[in-house]
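I have placed the structure first, in the form of structure tokens, so that the comments after it can refer back to it.
The complex appears here minus one protein chain, its other protein chains still in place.
Let's look at subunit A:
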Amino acid sequence: MSSTSQKHRDFVAEPMGEKPVMALAGIGEVLGRRLEEKGFDKAYVVLGQFLVLKKDEELFRDWLKDTCGANVKQQGDCFGCLKDWCDAFL
């Protein structure tokens, strides 16, 4: 990874368990709240969506943008975070 945030590293370091959706890299308070309103209240639910979209970057980015209005950077951070987590634990 060229430049990953501390949040990313923290998330990828261990199984996500019951971590809230705001633990994902790129997802702060605002986006987290929007995701929770749509029913994605835990990180693993977003993981579920990520997997249903076959871990495809474009699809996941589009979905994230549609669902909570994430910008390009946030989309990328979240995608990268989940992807790395899957590489490590899935």
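We adopt the following convention: a residue touches a chain if its C-beta (ideal position, glycine included) is under 8 Å from a C-beta of that chain, and two chains touch if they have at least 3 such contacts; residues count from 1.
In this section, contacts and distances are computed from a predicted model.
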Per UniProt record, name of the chain withheld from view ["Polycomb protein VEFS-Box domain-containing protein", "TAFII28-like protein domain-containing protein", "LEM domain-containing protein" or "Chloride channel protein"]: "LEM domain-containing protein"
Touch criterion as defined above, residue of A:11, A:63 or A:85 at the omitted chain: A:63
Touch criterion as defined above, residue of A:30, A:52 or A:88 at the omitted chain: A:52
Residues of subunit A (touch criterion as defined above) contacting the omitted chain: 49, 52-54, 56, 58-59, 62-63, 66
